[in-house]
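Only one protein chain is missing from this complex, and each of the others stays in its spot.
Every chain is named by a letter (A and B) in the order it is written, and numbering of its residues begins at 1.
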Amino acid sequence: MSLSPTPLPPLTLVLGGARSGKSRHAESLIEATPGPWTYIATAEAFDAEMQARIATHRDRRSSAWHTVDAPLDLAPAIRAAPPGRAVLVDCLTLWLTNVLLADRDATAASVALVAACREAPGPLVLVGNEVGLGIVPDNALARRFRDAAGRLHQDLAAVADRVVFMVAGLPLQVK
Amino acid sequence: MSLSPTPLPPLTLVLGGARSGKSRHAESLIEATPGPWTYIATAEAFDAEMQARIATHRDRRSSAWHTVDAPLDLAPAIRAAPPGRAVLVDCLTLWLTNVLLADRDATAASVALVAACREAPGPLVLVGNEVGLGIVPDNALARRFRDAAGRLHQDLAAVADRVVFMVAGLPLQVK
Partner (left out) sequence: MSLSPTPLPPLTLVLGGARSGKSRHAESLIEATPGPWTYIATAEAFDAEMQARIATHRDRRSSAWHTVDAPLDLAPAIRAAPPGRAVLVDCLTLWLTNVLLADRDATAASVALVAACREAPGPLVLVGNEVGLGIVPDNALARRFRDAAGRLHQDLAAVADRVVFMVAGLPLQVK
């Protein structure tokens, strides 16, 4: 998977479940293009478990990656990336969680994000967690999050050039 | 997605997670056929959250849709639809929830539903929520529901002419 079969299109959406190999696949798509590359990280290290996850991901990446933290202001971070260079956003799900926890308007934030993705200065690969295929969650916040995530993925998939659904590390092309 | 690539076959099953665009895709398949169309709604508006969801779906549909409510007696509602006109059932998951909550026999109800689907008077599109791809639920009722939903989807997929799995609003054809 280190070589993309075709040149990276303007907008790619990589969806999948937990530990389905989304980040690794997204990185491999970008690393087939000329570097350096921008990694926009949306994770906030609230606890030790999250710190360990972030460190694992960071250790895997080569020094050709330049990391930008954007837990909330994702749209401006995308617009500010170096022109003509590939950008990875990892991941939409944590960004949306941060937006909801900060009591920001998720719909307005999603609209602004979709606009920034369409006007990105270089090829953009977005990683998102598919969270809507289990039993309906008990608590209302989880349901609100699930709805917002599903709508965001639909809006991005509609304008994306390529959409893949990861199964056990293997990309299934949906668009 | 407003035009179906082929004429609508007798039985189509549209599966997917929450907010994956199932209803919208199913509606677009039917709206490519000559109307008027029948919308069989299985939702019961127990609370404000559900009322809002029902209203959103209803507002999206044009006046060429005739809505029938069938929270429990779904098989007779399918058989009673106008001959030769396309019918949408939205959704199997809420119907099965209603059957279990009403303490009816889910197996017998599923058998009756499959029979009605095979003898439907017009092209039929069924929408179902895939709920079996998360962690095993803690409570026994949720596990019973998950099992019943999985079996129902399998039984319907076996007799369906076309089965699609929705990912972020995009249909992935499985059959």
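We take it that contacts are C-beta pairs under 8 Å (C-beta built on N, C-alpha and C of every residue); 3 or more make two chains touch, one makes a residue touch a chain.
Values in this document were obtained by computation on a predicted structure and should not be read as measured data.
Residue-wise, the contact with the chain that is not shown comes from A:Glu130, picked out of A:Glu31, A:Asp90 or A:Glu130. Of the listed positions B:Met50, B:Ala64, B:Leu141 or B:Val174, the one in contact with the omitted chain in the full complex is B:Val174. In the complete complex, the residue from A:Gly17, A:Pro71 or A:Pro123 that touches the missing chain is A:Gly17. Taking the complete complex into account, residues 13, 15, 17, 130-136, 140, 143, 146-147, 149-151, 153-154, 156-158, 163, 165, 172, 174-175 of subunit B touch the chain not shown. Annotation for subunit A: contacts to the undisplayed chain at residues 17-21, 49, 130-135, 137, 142, 145-146, 167-170, 172.
By our rule, only the chains that are shown with their structure count from here on.
Between subunit A and subunit B the centroid-to-centroid distance comes to 31 Å (mean Cα coordinates, whole Å).
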